[in-house]
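Right after this comes chain A.
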Amino acid sequence: MDARTIIESLTGKFPEAISEAEVESPIRIRAYVDKEKAKEVCQYLKDSLQFDHLCSVCGVDYPQRNEQEAVYHIASYDHPVVLMLKARLPRDSPEIESIVPVYWNANWYERETYELFGIKFKNHPNLKPLVLPEEMLGEWPLRKDYEGFPNKTARNLV
Partner candidate 1 sequence: MIDIPEFIVPLIPWIRGLVGLSLVGAIFLGAMGAVWIERKLSADIQFRYGPSRVGKFGLLQLVADAIKLFTKEDMRPRNADRLLFDNAPIFMMSSVFLMLVAIPVGAVFINGVEYPLAVTEMDISVLYIEAMSAITIFGIFMIAYGSNNKYSLLGAFRNFARMVGYEVPLGITVVSVGIMTGSLNIVEIASSQGLLWNIFLQPIGFIVFFIALMADMGRLPFDQNESEEELVAGWITEYTGMRFGLGFFAEYIHMILGSFLVALLFLGGWNVPAFVANNPVLGLIAPTGFFLLKTVLVLMTIIGMRWAVPRFRIDQVVDLSWKKLLPLSLLNLVWAVGLGLYLGA
Partner candidate 2 sequence: MEEMLGPNEMIVHLGPQHPMQPGPFRLNLRLKGETVMDAEVELGFIHKGIEKILENKTYLQGITIVDRICYLVAMTNEECFVGCTEKLLGIEPPERAQYIRVILEELSRLQSHLLGMGEFGEFIGFVSMFMYTIKEREDVLTLIDMVTGARVTHSYLKFGGVRDDLPEGFKEKALPVLNNLKKVISDYEELFGSDRIYRERTVGVGVLTADVAKSLGVSGPALRATGVPFDIRKNEPYLVYKDLDFKVCTETAGDCFARVQVRLNEMRESIYILEQCLDRIPNGPLFPEGTPYGRRTPVMRVPAGEVFHRVEDPRGEMGMYMISDGSDKPYRVKVRGPYFPTLQALPPLIKGTTVADVAAISGSMDGCTSEADR
């Protein structure tokens, strides 16, 4: 199971969903995935290509491109390849399908990404804030245009 075969199998199965696939090193692959098909791709990875370990789900904010990205890192317990999938989302209303039915431990990662960036995960069992207090929902602190100190501090908000 090396990087070449994985990339070829992925692009063979989902030719229109995966774009800009690149093999950076024998153990690192990256690709852009279409946001509608992210869950299917993850299901295929888990079932056929032995990618059963979700490392993390996070979000990145690109205000100059007017986009946000949801980044998935998926690895395996059997082979050392780590696959990085990125989904481009519009910055005004970022929404993507939740992958909790595929990987159980994505639950908290998605909750955290939601409260820090505002990326809504559809069909998530329990999308409430995890590390921030409930009153700060809507602030999306990790976006690049968050004011922070001195106008938005814990003293003013909570």
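Candidate selection criterion: all candidates are chains of the complex that A comes from, given by their letters.
Everything that follows uses one rule, which is that a residue touches a chain if its C-beta (ideal position, glycine included) is under 8 Å from a C-beta of that chain, and two chains touch if they have at least 3 such contacts; residues count from 1.
Remember, predicted model here, so these are calculated numbers, not experimental data.
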Checklist entry - Here chain A stands alone, and the other chains of its complex are listed as 1 or 2; which of them touches it? => result 2
Checklist entry - Which of the residues in chain A end up touching candidate 2 in this complex? => result 27-28, 30, 52-56, 58, 60-61, 71, 73, 75, 77, 80, 82, 84, 103-105, 107-109, 116, 129-133, 141-142, 146, 148
